[in-house]
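Rather than the whole complex, this shows some of its chains in their spots.
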């Protein structure tokens, strides 16, 4: 009997490069081929395949893949019956979560979704948008848009759009105004229900996620190491962020201690001056690959 | 009352660059803006707008545009009720017409559309494909594909695809086999029915098409000019392609004639040696911008 394999789906398109980079940091090399299906992965227990984020949850639901990464938006659009194992916050542009918003022309009279009764809405997210307006009791005509959706309002081809944005820059640049947030989305790691019930596959998925999360966490953290005279120990330690416990050890034949700690990169510029004031010396900062 | 305007639709995407180039050769400069809607055109009688080829016929049908260029495939997909004014044969890759073909894995048992009874077909052309199989009395499950359609068969996510191709190269490169031609397509110039009934708009459309056709024709033709002794006149003229009537004039104070003709570029390499043999001299070839 051959060894078990986990069928993993990698999203093609806007998330593709970021996903492959994240796996590389986490310990797996995924090599795409020219005709970009079945990418190679350096783990005998995994087979990879690629599909568009829009289609991923359908394939995971049907068991053609055991698990995969895709956007929460497309899972909901497809109404797929899958296990959402974890959120993974990484993206191509910014660190802000992506949002699908309802937008209209800057000078249009519409202020709320209800004002769009009887109007035409263009979007790529047709199913979710229809259900959104149904729940609000607003009757609208939702049309599939093949792209450049923002332009449709400007050109008079639609009255409103439902479109995804991280910073709102493109929306504003087209002179549109956001009147409602329809859906906040981010990448999720999903699994097929049967695969999740299989102990070997579940353990494998959990290990992959432990490494992905460890690599994501390390991107925002750094290591600090410093020498501290025994007399300044308390002063220095009191400066350290309370949730991290420092590693303190005695230096040989001296009254000095070595103190190491992992901290958020964002606080370092404020922390180092305070540590120096408290008596720390020889402070060095170094990068981390993973923090588990 | 303001002057009448023709609302012209330019296709965004794969045809966009070729279309704008063709208009430039024909005498109209279209300048796209960064946010690419409402491109500028240097003709006060025209306003331009852009949309995807997939959506063009819907907008022309509804009168949001008077006329536009798009693919025959998407007109049929949308079942739009518009006037097809003329075919325009130009494209981004080759001079062969594009075809939507039905393709299966190279080693699959399917030989004809009928063999696909009960199978899954992935395509971007969902409506037309459904009707194609209905007419053939074959029951299949047609799913919308977000791209990279060829890969779906290879990865086992679909049993067959309906996909567009000019040379078949990509289909073959994925190891697929074509089992039927579903639809031959090319660019068409379409008009809204009311716009076509308006004499001013119709005349304007006809003039535009006269120039577009004149520029397309000129791409395959060249001018030839040569000096011919009067005695060789018949020998030379008998070599010329019969459908083109040459311009022959007498040279001053001599027995020589000047002969000019417009011929297909493709025949020049065979024609010139024969003209020289027949007595022509000083043969020059030059390019043409338009031939009307």
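The chains carry the letters A and B, assigned in the order they are written, with residues numbered from 1 in each.
One rule holds for everything that comes next: contacts are C-beta pairs under 8 Å (C-beta built on N, C-alpha and C of every residue); 3 or more make two chains touch, one makes a residue touch a chain.
Quick caveat, the model's predicted, so the values are computed rather than measured.
The complex is a homo-oligomer: every protein chain shares one sequence, and counting across the whole structure file gives 6 copies, of which 2 are shown.
Quick note on the criterion: only the chains that are shown with their structure count from here on.
Rotating chain A by 180 degrees superposes its CA atoms on those of chain B, with the angle stated to the nearest 5.
Averaged C-alpha coordinates put the centre of chain A at 44 Å from the centre of chain B. Across the complex, chain B is touched by residues 12-13, 35-38, 49-52, 54-55, 59, 64, 145-148, 150-152, 154-157, 173-174 of chain A.
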